[in-house]
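A single protein chain has been omitted; all remaining protein chains appear in their positions.
The chains carry the letters A, B and C, assigned in the order they are written, with residues numbered from 1 in each.
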Amino acid sequence: MATTDVALHDALGQREPKRVVNNMSIQVATVNGSGSQSSNTVLLRSIFQMGVPVSGKNLFPSNIAGLPTWYTIRANKDGYIARKKEIDFVIAMNAETAQEDVMSLAPGAVVLYDEPLNLNKARTDLVFYPVPFDKLVAPVCPEAKLRKLVKNMIYVGVAAQLLGIDMAEVEKALRKQFATKVKAANLNLAAVRAGYDYATANLTKQDPYFIQRMDKTQGMIIIDGNSAAALGCMFAGVTVVTWYPITPSSSLVETLIDYMKEHRINPDGKATFAIVQAEDELAAIGMVLGAGWAGARSMTATAGPGISLMAEFAGLAYYAEVPGVIWDIQRVGPSTGLPTRTSQGDILSTAFLSHGDTKNILLMPCSVAECFSMAQDAFNLAEQFQTLVFVMSDLDLGMNNWMSDPFEYPKEPINRGKVLTKEDLDRLGGFSRYKDVDGDGVGYRTLPGTEHPAAAYFTRGTGHNEKSGYSERPDDFERNMERINKKFETARSFVPRPEFIAGGKTKSKIGIIAYGTSHWAIIEARDQLRDEYNIEIDYLRVKAYPFSREVHEFIEQHDRVYVVEQNRDAQMLCLIKLDIKPELVTRLRSIAHIHGLPLDARSVTDELTTMEGK
Amino acid sequence: MATTDVALHDALGQREPKRVVNNMSIQVATVNGSGSQSSNTVLLRSIFQMGVPVSGKNLFPSNIAGLPTWYTIRANKDGYIARKKEIDFVIAMNAETAQEDVMSLAPGAVVLYDEPLNLNKARTDLVFYPVPFDKLVAPVCPEAKLRKLVKNMIYVGVAAQLLGIDMAEVEKALRKQFATKVKAANLNLAAVRAGYDYATANLTKQDPYFIQRMDKTQGMIIIDGNSAAALGCMFAGVTVVTWYPITPSSSLVETLIDYMKEHRINPDGKATFAIVQAEDELAAIGMVLGAGWAGARSMTATAGPGISLMAEFAGLAYYAEVPGVIWDIQRVGPSTGLPTRTSQGDILSTAFLSHGDTKNILLMPCSVAECFSMAQDAFNLAEQFQTLVFVMSDLDLGMNNWMSDPFEYPKEPINRGKVLTKEDLDRLGGFSRYKDVDGDGVGYRTLPGTEHPAAAYFTRGTGHNEKSGYSERPDDFERNMERINKKFETARSFVPRPEFIAGGKTKSKIGIIAYGTSHWAIIEARDQLRDEYNIEIDYLRVKAYPFSREVHEFIEQHDRVYVVEQNRDAQMLCLIKLDIKPELVTRLRSIAHIHGLPLDARSVTDELTTMEGK
Amino acid sequence: MATTSTPTPAPKINRIGLTVLDYRGGKTTLCAGCGHNAISERIIDAMYEMGVSPERVIKPSGIGCSSKSPAYFMSRSHSFNAVHGRMPSVATGAMLANHKLIALGVSGDGDTASIGIGQFVHLMRRNLPIIYIIEDNGVYGLTKGQFSATADLGSKLKSGVLNDLPPIDTCAMAITLGATFVGRSFSGDKRQLHSMLKAAIAHKGTVMLDVVSPCVTFNDHEGSTKSYKYMKDHEEPLQDISFIPSFQEIDVDYDPGTTVEVTMHDGSRLRFSKLEEEYDATNRIKAISRLHEAHEKNEVLTGVFYVNPEAPSFIDMLNVTEEPLATLPESATRPGRQVLDQVMEELR
Partner (left out) sequence: MATTSTPTPAPKINRIGLTVLDYRGGKTTLCAGCGHNAISERIIDAMYEMGVSPERVIKPSGIGCSSKSPAYFMSRSHSFNAVHGRMPSVATGAMLANHKLIALGVSGDGDTASIGIGQFVHLMRRNLPIIYIIEDNGVYGLTKGQFSATADLGSKLKSGVLNDLPPIDTCAMAITLGATFVGRSFSGDKRQLHSMLKAAIAHKGTVMLDVVSPCVTFNDHEGSTKSYKYMKDHEEPLQDISFIPSFQEIDVDYDPGTTVEVTMHDGSRLRFSKLEEEYDATNRIKAISRLHEAHEKNEVLTGVFYVNPEAPSFIDMLNVTEEPLATLPESATRPGRQVLDQVMEELR
């Protein structure tokens, strides 16, 4: 390691020549409840509007106000939007963490800070920009009690000036943020300007970081995964929604409520949906089952603790064959764990949720676009296979802002599965609820209220025969369980197919399997591996459990397959192990960690190269 | 297949020469709630007292009265006490099932039946003994309303006479059954005699089945697994018991209550225990955690549905490191399933019970003796590793009568694990609850009420550091989770070791792995395989998860390892797959079925030989 | 044997042309004499007489002997035998999906008052349209007779064990929490239960009926407070109840001195006569205190304790479409392309 002096030289010495354009990680360190959220969004959108790919990740505590929060904006011309380990540009507003924040920076990094913090004393190998926020905020914001909030807008202006972000874009982003609240907008805009002008007048650019216009965000949108999921559910025709608040899933339903009120209420004021806040998760899933059984498209959203509480009902849904959709916005477990940090830790326990031989269908979105599309897949699969479908999102995807191409309007009509109407029954005379008529394992059902004397059947979690009659006969039980298992096998060819990305022209011997938000680190890591180690790696992104053919083929075609995931126990690797040909198991390698931060590319690259003996 | 005629010839033709001694399966078909239970126990004990190995299995419906029940007694001179598929001797008391019961018999089988049922018309290749029960019961039982019950004793007498069971043994068994109720004993004895005398006078022995005195049950006891478990818990020093009734676990706690009242109340009338019927399973396990945390040896007993309801709390116990013992008397799932039938279906979901990266310790008793000994292991392991220990029994073991050598008094003193007293704290000054002081992953704890200012710590399911302080730091979280995982690794060498049974003198290439009650079918199947196919098979009976060294070695030493279990999804095989060296996985084969009946040897033999291509 | 054939009389039919047989269920597997069987009979009669279409009825239940009983009445209605103690949430979901259904939920005292009290409490708050019947025998029948949370203080098990915890009065609780038709009856009180069930069918909102239903196998002995004998000795009917359905022609009028009438939402009338002087079934507070008194006097008060025919139901509050949500066409549940375009535009 270089001494700070040398480092300072390295970092600052030949700064002028080398400009770092559209490639940086900006971290705003504040206190939660201080309203920095809107400032950060404005900064994020400004860069986005400059045509530069961005992502914003909020690292917040599990409390309401007064604890440290870090918001990281990554701008990257190549479109890498995963978390980046190294921070290039810190905006230090929080006295409590300022020292540690600064000490952890790499030489040459930039520190924009609240002057009284005197951070410039801390190190000599960084670029420091002191800003007297309190002095600047007073004149623009006469109302003292608003200053705490408005203050944050000042750093937006300072950063814009230092990075060369067009003020017109900042203003546009700000007006969008405050929408109809014009007074607030003007007040905040004044603050941004104050910051901008202060920087122009008092700060001389000493760092290499610049934002420059490009065209990589043309026509794109910015949205969080939970809102995207809410939209997806609305367009999937959801009619009954039950929920019990829990971070990070609450915003999914809260956004859904807003969308539904706006777009799913008839001219006569009647709602085409019912959304109920249940007393807890047992009630939430119970209502989902009741509604799904009675013919509604029903869903709930929760996180790990809620999933655990739903275990008994999940087994009933599996065995009595009742459709329903459960969103699991994964956070760090076990137990209450880290409620405001991200993970992929519920995969294994959800796949096998409930006692007895229970297996559940899982979908794993990696993007806001997939939150939208998989919402529709989930409802279709649930009704097609008369079972629960769990959509395994996570906090990083659900609660952070992501750019995306606009969502596509659903191509397929809604698939309500095998439901017999009065007319069908008139024709058929009767039916056997649990008979495998079509050879796919899926029986036909009727909805309560069907006006036909033969429509009724008995739904139960106890042993039953094809006619849904109570039975303890060993043969009835075994046959029925095998049929239910057949449904699961059939599902393999109906769940969303994995995404395959070839490593290069030549067929690679090494493969990576990942899923969900790990995707973003993987695509970046693959490039690092290619460019720095010239290892070219094939990549398969799994989207669903049970696995389709492609997963097995991918492993067959590679000597070593690294399964990358964000949990401790390599949960996806476990599911794959249990599913593939035994002779393929030796090919699997695990890269699995959990600490609550979104996965970054560098960690994957380092660990994979080490394991590859590079 | 022989035509019935030939069959009849085979079966009856040369009956006289060929006597079948101490090797038969007797099935009593009655209606539940008709009090046949005591008759069956008397018959079972009589044979047992003749020195002949026996087992009794009750196949009863999930209702209280009026539905068919079958009780099967197997007597076998070689000590095979697993379920036998073929029934040799039926006692048909239930009009509803009589026809089907008789039709399913193999040629040559014996039918002792209630005369009015006219079963002898049904087939010509069986031996029929009609008995006019109502005629016989009237004189011995003047009180009409008692006749329904007493009637059942008559078949005991008839069977005793036909099989050659010593009446003295029958009387002894009967007196034991009715203990202090002398009047009832005499009444029932009269009924037995009536049956015996009727048989002597009116039935001529036409079947080959005989019970003859031998000495294979000397000094042995007969007890059901739940009672054995209750005894084990009492001698393990359990102090707090919570429960919510559920078949087949209720009798464990109900028996425990009786034992504790008799042996754990001080002369001054004060109880050394507290047993509380909770409002549900969430409360039951919550109380177990609270009590375990405060220093009691606490436990609850339940079945699959209860286990599912305990999922959230199980994760808290794992992560906050609270000891407790949970008995899962497994019944057939998913969901409510078949509440009165046996299975090994909760293995996988219990091993991974709760969201996030949770893993639990499981013990798997195969015998009443192990119900007793593992109760003690469970409490010791729970306190040693400060986590939940699940004892995975099943309905067959828990609710049926088994013979056994008498239980051994515990050799080891109770191990309360790492608990710091006031004196320790005086010496140490303080402590870090979650610090790995000894390198085994297990930290030291204090009990509430410890009179030392530094004794208190904060127990939580949220992220924490070594000092049990709240922490969201990635490094704290990851380090802590790794330490908890280390406990699990350490546990491998402390859980009960597997039992190894060598196939023969020469090392065998084929191995069987099984656990729990499957054991009894395996030892019989191994002999069938040796005698009928001369295949000699090594056998490893797994007793615990996580697996100890021996499991891995066993698989290493065999080309093909059949994992036999009573569930659909090969759950134990899955756990093994996830645990062993990848290159060993190809050696595993699965023999897994679930229909609610205890496993029988013939099914194993047939399936294994087919898979071996024999 | 008669040699002359007599013409068999046409079977009686109700106003929708069904015979009582159309309301029957499968053969019971409960113990002979179990109170639950009697309740099933009353349900069949009430549904038949009210001319309810069986296809519109759903029968959610929990787990227990009581919760099995839906298999023994109205086979032409859909049943959902859920998990233990969670019938309320399943019933709620079903009614959200299709508010035109008539929910008749069956539970037990263990299923409701022990494991299920949480969902019970929240169901009562919502005034969901449902007839919630607790078949109350004070024990867990299906698990062989342990005390439930409605067992009275000092009640004795066969084994001699005494109950040392106070009972939960599900009626007092239901009234306190917001249920709009609350009563208690006895499986052996044919007339009373029959009228109460018919009134229940006419009610809009949550009907909570706690029906004492002796368990002949585990809780019908001396020392039990839920036995046939105990009920014979301690049942204290609050009123004499008669019910005049909306479709029945006006009958002779009555003496307002001794009789009070409550007009139900559908125009039918619930008539109370021989009341305790000045007991008012529309006064919540009085109803609750009266129930507490009853406990102190060791009387088992039966009758309709509280009724509020006009309170808005949960469905009213949700203001959903007349067409059940379950059967709304895609055109009603999937917004058009322009909606998505608009939303996308806002996110740019």
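Here, a residue touches a chain if its C-beta (ideal position, glycine included) is under 8 Å from a C-beta of that chain, and two chains touch if they have at least 3 such contacts.
It should be emphasised that the depicted structure is a prediction, and the values quoted were computed from it without experimental measurement.
K.L.:
Of B:P142, B:P453 or B:G613, which residue touches the hidden chain?
P.N.:
Hidden-chain contact among the options goes to B:P453.
K.L.:
One chain is left out of this view; which of C:G62, C:G93 or C:G118 touches it in the full complex?
P.N.:
Considering all chains, including the one not shown, the answer is C:G118.
K.L.:
Of the listed residues B:C141, B:L231 or B:I307, which contacts the missing chain in the full complex?
P.N.:
Hidden-chain contact among the options goes to B:L231.
K.L.:
If the hidden chain were put back, which residues of chain A would touch it?
P.N.:
33, 61-67, 244-247, 250, 277, 279-281, 305, 335-336
K.L.:
By the contact criterion defined above, which parts of chain B meet the unshown chain? Give residue numbers in ascending order.
P.N.:
Per the touch rule, chain B residues meeting the hidden chain are 219-223, 231, 234-240, 242, 259, 263-264, 266, 269-274, 276, 278-280, 282-298, 312-313, 316, 406-407, 409-410, 413-414, 446-453, 455-462, 470.
K.L.:
Determine and list the chain C residues touching the chain excluded from the picture.
P.N.:
Within chain C, the residues touching the omitted chain are 114-119, 121-122, 125-126, 149, 164-166, 168-169, 172-173, 176-178, 284-285, 288-289, 292-293, 296, 317.
As a convention for this text, only the chains that are shown with their structure count from here on.
K.L.:
By the contact definition above, name the pair with the higher C-beta contact count: A-C or B-C.
P.N.:
Pair with the higher count of C-beta contacts: A-C.
K.L.:
Which integer distance in Å separates the CA centroid of chain B from that of chain C?
P.N.:
40
K.L.:
Multi-chain contacts in chain C: which residues touch at least two other chains?
P.N.:
Within chain C, residues 83 contact more than one other chain.
K.L.:
Counting only residues that touch at least 2 other chains, which ones in chain A make the list?
P.N.:
312, 316, 460-462
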